[in-house]
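Here the complex is missing a single protein chain, while all its other protein chains stay put.
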Amino acid sequence: MMNIGLLGCGRIGQVHARSTAQIEGARVIAVADAVPAAAEALAVKTDARVQSADDIIASADIDAIVIGTPTDTHYDLIHASARAGKAIFCEKPVDMSADRIRDCIAVVNDSGVPFMTGFNRRFDPSFAAIQSRLRDGEIGDVEIITILSRDPSPPPIEYIKSSGGLFRDMMIHDFDMARFMLAEEPVQIFAVGSSLVDPAIGAVGDVDTAAVTLTTASGRICQISNSRRATYGYDQRIEVHGSNGMLRAENILENAVEFAGPDGFRKAPAQHFFLERYEAAYRAEMAHFVDAVARGVAPSPSVEDGLRAQILADSAAKSLETGAPVSL
Amino acid sequence: MMNIGLLGCGRIGQVHARSTAQIEGARVIAVADAVPAAAEALAVKTDARVQSADDIIASADIDAIVIGTPTDTHYDLIHASARAGKAIFCEKPVDMSADRIRDCIAVVNDSGVPFMTGFNRRFDPSFAAIQSRLRDGEIGDVEIITILSRDPSPPPIEYIKSSGGLFRDMMIHDFDMARFMLAEEPVQIFAVGSSLVDPAIGAVGDVDTAAVTLTTASGRICQISNSRRATYGYDQRIEVHGSNGMLRAENILENAVEFAGPDGFRKAPAQHFFLERYEAAYRAEMAHFVDAVARGVAPSPSVEDGLRAQILADSAAKSLETGAPVSL
Amino acid sequence: MMNIGLLGCGRIGQVHARSTAQIEGARVIAVADAVPAAAEALAVKTDARVQSADDIIASADIDAIVIGTPTDTHYDLIHASARAGKAIFCEKPVDMSADRIRDCIAVVNDSGVPFMTGFNRRFDPSFAAIQSRLRDGEIGDVEIITILSRDPSPPPIEYIKSSGGLFRDMMIHDFDMARFMLAEEPVQIFAVGSSLVDPAIGAVGDVDTAAVTLTTASGRICQISNSRRATYGYDQRIEVHGSNGMLRAENILENAVEFAGPDGFRKAPAQHFFLERYEAAYRAEMAHFVDAVARGVAPSPSVEDGLRAQILADSAAKSLETGAPVSL
Partner (left out) sequence: MMNIGLLGCGRIGQVHARSTAQIEGARVIAVADAVPAAAEALAVKTDARVQSADDIIASADIDAIVIGTPTDTHYDLIHASARAGKAIFCEKPVDMSADRIRDCIAVVNDSGVPFMTGFNRRFDPSFAAIQSRLRDGEIGDVEIITILSRDPSPPPIEYIKSSGGLFRDMMIHDFDMARFMLAEEPVQIFAVGSSLVDPAIGAVGDVDTAAVTLTTASGRICQISNSRRATYGYDQRIEVHGSNGMLRAENILENAVEFAGPDGFRKAPAQHFFLERYEAAYRAEMAHFVDAVARGVAPSPSVEDGLRAQILADSAAKSLETGAPVSL
């Protein structure tokens, strides 16, 4: 039985708590949050104790730390947890600075603790199936990847301001998906972007509509587009075209009902947001972490995967700023 | 080059004229209609001469007669054409009376002329593909067939009165489809029906909503349902379930556009009516007739197929009337 | 907090235990099973005590009894639970005999305890949405309902022997769905059936392929077909055609991946079996039971709904036997 200390009891922390409750072989036994009431509420639901993050990391009965706190706290918590010899699961992004992620890699490598970056989409049943079938050669060599991601609506402008920008906050998931599917590192990135959804987003220096082109050394191409709005739900699609065929994942709809009337045939909107859309992914992600640590193998995606995605996001931002492609 | 005399210049006659114009190896050279203006109009379009039906049948330069006149005239025209040695294509139903169809079979067999019954749906690319794949064993033995047919709206009540009723006018197509797919003759039929669409239809003794169950000697089952209305276009679906899988044909939509908005994902209505929906089928049907006659093989569906479908329609009407299944 | 005593720790009992674990406001505190090891195993997972069914029913700390034992034990357990004043959730079928269900209705009514019949499909998100939208008038008056249900493969022949036959074991769910959607009681039923899947099923006097036609007083029609096999997963579809449109629920596929290659576009098989396909339905069903009892309103479907479905199943069997429609 793996005893987990959960740092951060907000939305994502609660997701991980719910996932863990459904996994045999792991349980959350301690929770921490800067807001005591949040910690108390989750402690009641999970039958866990409330402690400070430091105390949890120092507890002898804790095997693994799940970090779901604000991004700027990850660095210190990773360092402390690694030094305490705990297995670490850390939400994405590991850090906003690639250099600081490199520091984290160093401490993780030094301490030899298992580390997993929370790119949950790798565990979505459909995306995981595509990647597995790619690896099995079902469509031959990958040639063109098309990723479309659209949020139902933009987050509050206060969130935008401290988010690191669309590339680091939103498209970072797509960068990880691109790497997951391409089976080859991108060597060049080109980004365009604009503020079409809300002028306030443009006013704080961010974009809400963006497109990126990645190319690899062998000539594979990946096109990504993002929008901070979609009236029809949370739009999450990936398509991989290969030498022998194509694999794609369409949206997951709210239900399987189709209405037919004078205007035609109408299906439900896409599942509305990430907690619902990626519920199965979050559960599989945590199950993988628990299983990998229990079996003594390295969980994946690694902290290096977190770094690579961050570098792509940084480079996209640079490409947008300079108007030129950036070599990686 | 097959020279065709076209009897009946109404809606269906015009369809056959258009189809023939696209077939190399055949041309309409003479047209007839009880309404002279209708014949004249089609003659201009097809560059054909206008004659009486009798004169066309008697003409030495005519190789084949296409009969698209009202049903009650088919009997005499078939007899005359067969005796004149012409190849015959006759619209469904061959006649409203099974006995009179038997007379037609006799004269056709006596004269040895090629005869084809116009069950156009056998030539729909999707339905034809299903039947061909069934015959090739793709889904093993046929077990359950489900046929759903719904017209966009009921015909005028005057038409209903002289139509022979829903089973003979509308479901007869589905009976032919059932026979086409079952690969075994039905041995029992059970029908239910009601007037839900328009009370006027019930008032003249017909139904507008009906369902039939057919069974074969080996235990295969076919369920058919019909409605005289569908707000979303002309609904035409067939599904065949077999021991190794399932084959089905979904509706053909007006276009391939999908809209996504707050209410979900919306595709176009089904193609609106039979001229549009079965345009390719009508063309393929006439091409088959021309080709079969040219090659000296019997065209299909035969006049016996016309009889079999009529018997099913008569038996459905009897089952509805008696409230009991009818043995065939 | 509702304290639940769970009788029967087999497959379906485990489902209800898992569902309850996700419902705030209820918990399983005692479990019973004729096989002690089964009870023990589930007790460990749910942190419940093991007792005999009688002791559970007699326990003062038990608020509700969930009955998931073999069908022939339901009668006695319902009687005992009702007399003990416990709220009752009973798996379908309530009993194989309509008369004995009437006895259960009597005791339930006498004791005034809440009672719910476990027709889980009413709680499937898609089917529930259809029914709710029907009730809201989205497609006007219901005219034709088409229900297709196919199991991936037949159960063991030993199970078939004691199952009561396809109509009582399998199609009973579809009868309940028909009643749920028709909003009017059927007045006539006609059934056909055969043994096409496995001759052994026919040898024990059952059918594995069947079709039923229901009609209501106002002329609404429902066609149901069942097969004990489907190579492409668990096939569960319902379509309702009304005066203003159509609502249908398509199958739920294993994932959202589509492959395209020389043979065309291929999606995943349907979810394989009922535990997976109806997981959400089972959860919503138990949540409804807990919520209704807590709020003091009658849960639905009721014990009368259980009776009505059983009468339809009995009548279908009689129609198949006699070859004639049966009035209800």
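By letter and in written order, the chains are A, B and C; residue numbering begins at 1 in each of them.
Note that a contact is a pair of C-beta atoms (placed from the backbone, for glycine too) under 8 Å apart; a residue touches a chain by one contact, two chains touch by 3 or more.
Here the structure is a predicted model, which means the values were calculated and not measured.
In the full complex, the chain left out of view touches A, B, C. The hidden chain makes contact, of the residues A:51, A:126, A:209 or A:315, with A:209.
Which of A:3, A:146, A:163 or A:302 touches the hidden chain is settled by the complete complex: it is A:146. Within the set B:258, B:291 or B:304, the residue that contacts the chain not displayed is B:258. Taking the whole complex into account, chain B touches the unshown chain at residues 125-126, 129-130, 133, 138-139, 244-252, 254-262. Take chain A: the residues that touch the chain left off the picture are 141, 143-144, 146, 148, 150, 188, 190, 192-197, 209-211, 213, 215, 218-221, 223, 225, 227, 229-232, 235, 241, 243-246, 323-325. Taking the whole complex into account, chain C touches the unshown chain at residues 230-232, 253-254, 260-270.
One rule holds for everything that comes next: only the chains that are shown with their structure count from here on.
Counted as hops between touching chains, the shortest connection from chain A to chain C is 1.
Between chain B and chain C, two chains of identical sequence, the interface residue sets overlap for the most part, with shared numbers making up over half of the total. The chain pair sharing the most C-beta contacts is B-C.
The most central chain, judged by C-alpha centres against the centre of all protein C-alpha atoms, is C. Once the centre of each chain is set as its mean CA position, chain B and chain C turn out to be 42 Å apart. In chain C, the residues that reach two or more other chains under the touch definition are 244-246.
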